[in-house]
Every structure is written in C-alpha cells, then in structure tokens.
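Have a look at this one.
Only a single protein chain was left out; the remaining protein chains are all shown in position.
Going in written order, the chains are labelled A, B, C, D and E, and every chain counts its residues from 1.
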Amino acid sequence: MASCILLLAFLLLTDSQTSRLSSKNPKDVKADDFFFSGLDTPGDTANKVGSNVTLVNVEKIAGLNTLGISLARIDFTPYGLNPPHIHPRATEILTVLEGSLYVGFVTSNPDNRLFAKVINEGDVFVFPQGLIHFQFNYGTKNAVAIAAMGSQNPGVITVANAVFGSKPPISRDVLAKAFQADKKTIDWLQA
Amino acid sequence: MASCILLLAFLLLTDSQTSRLSSKNPKDVKADDFFFSGLDTPGDTANKVGSNVTLVNVEKIAGLNTLGISLARIDFTPYGLNPPHIHPRATEILTVLEGSLYVGFVTSNPDNRLFAKVINEGDVFVFPQGLIHFQFNYGTKNAVAIAAMGSQNPGVITVANAVFGSKPPISRDVLAKAFQADKKTIDWLQA
Amino acid sequence: MASCILLLAFLLLTDSQTSRLSSKNPKDVKADDFFFSGLDTPGDTANKVGSNVTLVNVEKIAGLNTLGISLARIDFTPYGLNPPHIHPRATEILTVLEGSLYVGFVTSNPDNRLFAKVINEGDVFVFPQGLIHFQFNYGTKNAVAIAAMGSQNPGVITVANAVFGSKPPISRDVLAKAFQADKKTIDWLQA
Amino acid sequence: MASCILLLAFLLLTDSQTSRLSSKNPKDVKADDFFFSGLDTPGDTANKVGSNVTLVNVEKIAGLNTLGISLARIDFTPYGLNPPHIHPRATEILTVLEGSLYVGFVTSNPDNRLFAKVINEGDVFVFPQGLIHFQFNYGTKNAVAIAAMGSQNPGVITVANAVFGSKPPISRDVLAKAFQADKKTIDWLQA
Amino acid sequence: MASCILLLAFLLLTDSQTSRLSSKNPKDVKADDFFFSGLDTPGDTANKVGSNVTLVNVEKIAGLNTLGISLARIDFTPYGLNPPHIHPRATEILTVLEGSLYVGFVTSNPDNRLFAKVINEGDVFVFPQGLIHFQFNYGTKNAVAIAAMGSQNPGVITVANAVFGSKPPISRDVLAKAFQADKKTIDWLQA
Partner (left out) sequence: MASCILLLAFLLLTDSQTSRLSSKNPKDVKADDFFFSGLDTPGDTANKVGSNVTLVNVEKIAGLNTLGISLARIDFTPYGLNPPHIHPRATEILTVLEGSLYVGFVTSNPDNRLFAKVINEGDVFVFPQGLIHFQFNYGTKNAVAIAAMGSQNPGVITVANAVFGSKPPISRDVLAKAFQADKKTIDWLQA
C-alpha cells in the first residue's frame, strides 16, 4: 500500500495524500472520484429552524483529499435560519442564488462587534474562519445560497446545539453562570 | 500604521493581515469590507471563446485578505469554452447552475491522463491545484457555473495565451521544438 | 523601512516578520522584546463569572511576532468559571497549578459529544482548535492554571457574549429561532 | 506500525512522517535513506527535444519524505530544449554548470509578461511556482544545469504533452477553440 | 481503517489526523485521550547538569496529534542548567513558577548576538524556533518553570551531546577544526 500512496501522489497532486484515495490503486482512480451529483436538489427544510445544508466535502468527493476546499448548498424556507455556528477550520464565502438573507458574523473579545447586512441575489459575503456567523431568510419566499469553505472538512459547530444539546449535557451550574441565567431557564433551553 | 495592523488583527481574524485592510483603522472596518455585489449578472461572453469569468477575489473584497478563498461566476454561450488554464495557487471546486458542461483536467508527467466528464445542473467537479483544466458548453443553451478557489488570489494562466500570446513573444525556435511544429504553424498560432 | 524588515529577518528567525518588530531597527532589538513580567500576580476575579485570564500574546511580547505561540494565566474564585469559549486560531493545552477544575470541550456536528473531566494539580488537558470549551472551579478554594495556545494571537470568543452581547445585538428573531426560545427569554439573556 | 510511525517522528524530524520511511522500523533507518548517486552522469538526450531531466525526489531518496525539497540535473544537446512546463507544487531555482541557456517564465492573466534572459555558467535564475517556464540551449555545445524545487514531489506538466498528448485526447473542438486554430492544425499537433 | 481515519477527522478536529488516534474507532475516543497527569511532580535532577525536563508531547497525550503544541515542566537544582539546546520544530515560551533563572538565546550568523536576562517568578521569556538557548539557575534554591512549544513533537538537540556525544562519534578531525581545538581537548570533551 505504501507504493500506492506514492504513485497516487505522482499521478495527482499533493505531497501528503493520506486517506481515502490513497488506499486505491492509482490506475483505478477515475473522473467520478472528483465528482458529486445533486446540488440542484433543495435540501429538506422541514425542521425547527427551516434551513438545510447540503455539504459536499471529502466524505462526498474522495478526490478532495488534501485539497483544502469544499462546497455547500443552503436552503431556507421563509423565516428559515441557518443558526449561529462556527467552522473551526475554514473561512466561508457565500453567494445568494435566490431570495434575500440577513447575514452576519461577530468578532472576538473584547469588542464582539456584529458585522451584518441584508444581501440579495448575486451578492457575496465572507465569514472569517472560526467566527460565529448566521444567515436568516427574512423574506416570504424560499432562499437558496451556495457557500464555499477553505477546508476539505470544515466542521460545523451549531452554537445552540453544542452548548445546550451536547451529549452528555454540560453541567447546569456552568451554563447558568455563563449565561447569567437561573437554572430553570437553562433546563428549559437544554430541553 | 503598525498599531493599526496589530489592532485589526485583534478585531478580526488572522496573524498576518498585511495589505489592504491593514492600512485601515480597525474602527473604520465595516460589513461592506466583506461584501461584493453582482454575481447575478451574466458576464460578457461576446468574445472569441464565448465565455466569461467574473472573479471575486481580494481585489474585489478587501476583507478576504489572508483568508485563502475566492469565488467566481462563469458564463458560457452555446459552444462557449473556458479554455485550458491553470490556477497556480488554488484547487477549484465548481457546480453547474444552468446547462451542461464537458469538463476535465490532465494529470502531470508521465501519464498525462485526462479525467473528463459531462456534468449537468447541480453536479460538482474538482480541479486539483496547478493542473491544466477546461470547461466546455456542448449544449445549445447558455450555461452558468459557480466556482470556488482555495486562494484569495488564485491566479489564472490561460495556456494558449501564455504560450502563444506572451509579451514579448517566446522565441519561435522554442515553440516550434516544444510543439514539434514548423515555424509557420507557430507564427500562425502566435498571430 | 523595507531594509529594516529584511535585516531583522536575518538577525532573528522568520521569513515573514511583518509588523511590530519589523518597524524597529534590528540593532535596537533587545532581550526585553522577548520578555513579559507579571504572571505571578493573580488576575482580578471580582466579576460575574469569578475568573480572569491574563493573556501574554504578541500585544505583550512584540518578539512573539510570527512565532505562533502564546501563554496565559487563568485565575478562578471558588465556583469561578471560564465560560464556554472558542479560540478561532489555536489549540490550547492547560495545566493546573492550584486547586481542581471541571474542564471540557464539545465536538462538532452531528455528535456534539462532551469530553469532560475533573482535573487536579499537575494534570494537563487539551482543547482542540476552534471547539467550544470551558473550565469550572467546583472547589471551595481558588484555582490557578497556566495555558498555552498555538498562535501569537489566538483570539477569544466567549459564546454568551458574542451571541447575546454583540454590538449591535443580533436580531431577536434570529436568536429566538436558534435557541428555540420565546423572545422574552432572549430579551432577558441579552440584558 | 502506528508505533513505528511515532518513533520515527522522534528519531528524525517531522510531525507528519507518513509514507515510505514510516513503514520502516526507525532502528533500521540508515544514512543511505538520505542518499542518491548518479547526478554526475549525463541524462540521455537522444529524444525529440534534445534534453533530459534527472529528478531526485522522494521516489529516489525516501528520507526526503515531508521535507519539501528536491534536486534535478538537466542536460541539453546543442539546440536542446526543456520545453514549456509547470511545476504545480514548487518554485524552481536553477544554476548553469556548463554552457549557456535562454530561460524564461510567463506571468498569469491578464499580462502574460515574458521574463526571459540568456544565462551562462554560474548564473542563477528563479521560476516561481505554477508559472509556465522553459530553458533552451542556443549554443553549439552541450549545456548542463542543476535545479532545486521546493517540494519533495514537485510534479511536471509539459504543456504540449498535457494539452495535445493527453490520454484520452482532449476533444478537437475544445482545442481548436482554445488555440483559435482549425481542426486540421489541432489534429496535426495531436499527432 | 481508512474509514476510521475519516470518521475521526469528523468527530474531532483536523484534516490530517494520521497516526495514534486514527487507529482507534472514533466511538472509543474518550476524555483521557486528551489528558496527562503528573506535572506537579518534580523531575529527577540528580544528574550532571542538575535539571530535568518532563515533556508532555503527543507521545504522552495521543489527542495532541496534528494539533501543533506541547507542554513541559523544567526543574532545576541550585546551579542546575538546562544546557544549550535547540528545538528544530518549535518556538518555546516559558514562565518561571519558582526561583530565578538566567536565560538566553543566540541569533544566527553573522551576528551571533546573545539575548539574555535574569528572570524571576511570573516572568515570561520567548526562545524563537531553531535558535540555541539555555536556562540556568543561578540561585541557591530550586527553580521550576513551565514551557510551551509550538509543535506536538518539538524535538530537542542538546548541543554538547549531539556534537561531542553522538553515536557513532563525529570524527575528531572535524571537531578539532570546528572548535579550533587540539585533538586532546576534543577527546576529552567526547569522553
């Protein structure tokens, strides 16, 4: 297998091709290893937040391995929200295909400044790596966006889920103090 | 100015924020520094190859500085071609919004394998960094694609232009030998 | 100034020495440019969360520029909390000098697993880059920890502050939907 | 094998020693793993372009793994050409040992500027990463150069071969349009 | 195993999780994989130099893999010395917990400037990557420091050991010339 790794590195692109493709004989690599189908299909937005992300990362296109980029389609119902979240390993650049979105990110301490804007079809917005950001469909029609991220596996941390929905839960004491809230509110948010 | 550089690095994201934004007082940074408008407008394809690339890189969005990503819209007339080219500093991931494209890339020596495929609306294809690739609209309708690249300034080398259209021209002797062609053919290609 | 940049790069260490030190004549660089004093002094924990972080980053030691590391002292009163936060640009490794801490981090979607543990004097724990983490002093005595981060400017996003305390505030609609809470709860958390 | 990987990383140099050497017990690593013999031997230039590259990369010296550099000897007959090519992953720095060379590279769009020069024994020239470049022996004697590249596996894309000699071939329609040539010329260049 | 590698990358943090943890089913990863115990225990300083380094790197905490940081405790007897050494892959930032240390580093050619200083409890000092540095306890009490390094496996080259104590030894001729010393002195230093 070691020679496969090396051969593939020659056939293709990078110095450190390490997982998926590398377990394949380079002669067997084909165009489909660089291909994914389905971004024209709206994601299922029948959920509590009214949005859906279809992420095309190295899990979906093995040929992305070591190449440091991925793509996503985001669908929004009216009032649908891609809730405040973080990509721990990637900056995101997004363009609106349909509808309007209120988008924003918040900078780090001590300022916690919100940079936000309503963007429309054909507009582009950037969310720097590791910062909390969101997209909200204020409109009365569906909205669709395409986003690219600078990692083959950017990761997504939805703040509300990670903080109030982790398994096992973070202790009530911690959350009550962090959010300066009483424990009933925390219990309720965790539920 | 040195203190501006530093302050901005705190306000925003990166360790090495060096040009555009860094010459700005961080208090003056605003949402529009992360924004671009116009990707819904088709590019002008009235040219010899019948295609047009609208590139949104750090020139267009100053806030992309040091963030390592950019976005583009590519328009094609029927039989329009985004001719064989290279991004010296970026992998590209592309999705088709309208129409069909015959796309491909060629691997390096000694194999020079062509990985090519016809892709349709909603399909995604990856072009690894530094490899020669192209997109061709075989269809009878316009085609539109969105592409993301893993650099704030990916660079574009259109092979035909760089080889046969450089200023000043590469010597005829070099090109005739490289392409194993007579000098008249080279003269003609250079013209 | 260009020649200063270059000279300093020769005198010291890195290829891309760009801000603070670089505006200094390399002959004027001295040991104090690599020095900071005061980590033996407890930080002021008389605040709502009962903790304080004294961060020694490139703002405090100009010589850290381009070197990708920083250090911090964290003080905790009894029941003091370093609330859930993120370093967008750094992994953290922490050791306890005095007392006991309940520490943890939460992984990204879809699992949101909490990895948590009570750690004592001399114990070491790692918080991977970009993940939400916290440290809580369950004990009845003060606690002290030393933490190192893999960036000269790691950044800190305190989740509660960024989400509920940004300036200007994130819209109530967004937060109510994100946390599946009624707007009164959101108003209350924002206050 | 996992423990071998780790031990080797300690014995030697890098954080991510992943292939060749890593499958070896570190106790068995020896000086010959960092050694190659034969750069004093002229390469075989009896070919259509009259040049030959002897590349010493990680394939030839397993110990180069993860170290990001390689070396080559290039031989030229009189009028020999190292035809226009690209290293997708490396900048090249070259020095002439014998003879004279006309060398150059072409910048990216929109300028496509040719930076070219005749260089002689002891001269050094730089070809930036991913740009099309060439070396041509105008002289009537053999020429020899040593080149270093900033990757353990820089890759080589010979433009003429990749464009007109890929397997399978790129469609005639694409090439005719790209080079603004009639299909007969393309057929002829592909042959 | 390939799928384990990939799954773990999703569960946790990085694009290139390659060794230790990657051979583990991600479901089996637990908090202890990010934990080490024992930095409160003084290292054994009963040796010729009167110092001891307890290094917590990826060997001790498997979860540090790919995360680029490590931590150490350094103990010194009175007049104990952490002798001149180099970390080939890491910058170091150090703080004194007890006692006083005379610390310094030497810059590269041609200046070989010594940047040195006596530092006390709570002081912090930085040693840039790859430069020769040392810490010496001038005092009459024990001293203790905590140091962080910007690599999960920084490596340590103790100059005296590497130069005069390598196995097999470097030839006497080389060392005599390098240190402009007679061979008897070299023999004596090697012994």
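The definition used in the following text is that a contact is a pair of C-beta atoms (placed from the backbone, for glycine too) under 8 Å apart; a residue touches a chain by one contact, two chains touch by 3 or more.
Just so you know, these numbers come straight off a predicted model, no measurement behind them.
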(message) Given that one chain is not shown, which residue among E:Asn25, E:Thr41 or E:Asn161 touches it?
(response) E:Asn161
(message) Considering the complete complex, identify which of D:Ile119, D:Ile132, D:Val174 or D:Leu189 is in touch with the unshown chain.
(response) D:Ile119
(message) I need the residue numbers on subunit D that touch the omitted chain, in ascending order.
(response) 10-14, 29-32, 34-41, 56, 61, 63-64, 67-71, 73, 91-93, 95, 97, 104-105, 107-108, 111, 113, 115-117, 119, 121-131, 146, 148-150
(message) For subunit E, which positions touch the chain that isn't shown here?
(response) 48-50, 79, 81, 83-84, 86-89, 102, 104, 106, 108-109, 111-114, 116, 128-132, 134, 136, 155-171, 173-175, 177-181, 185, 188-189
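Convention: only the chains that are shown with their structure count from here on.
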(message) Measuring centre to centre with CA averages, how many angstrom lie between subunit A and subunit D?
(response) 38
(request) Among the residues of subunit D, pick out those that touch two or more other chains and give their numbers. (result) 16, 18, 88-89, 155
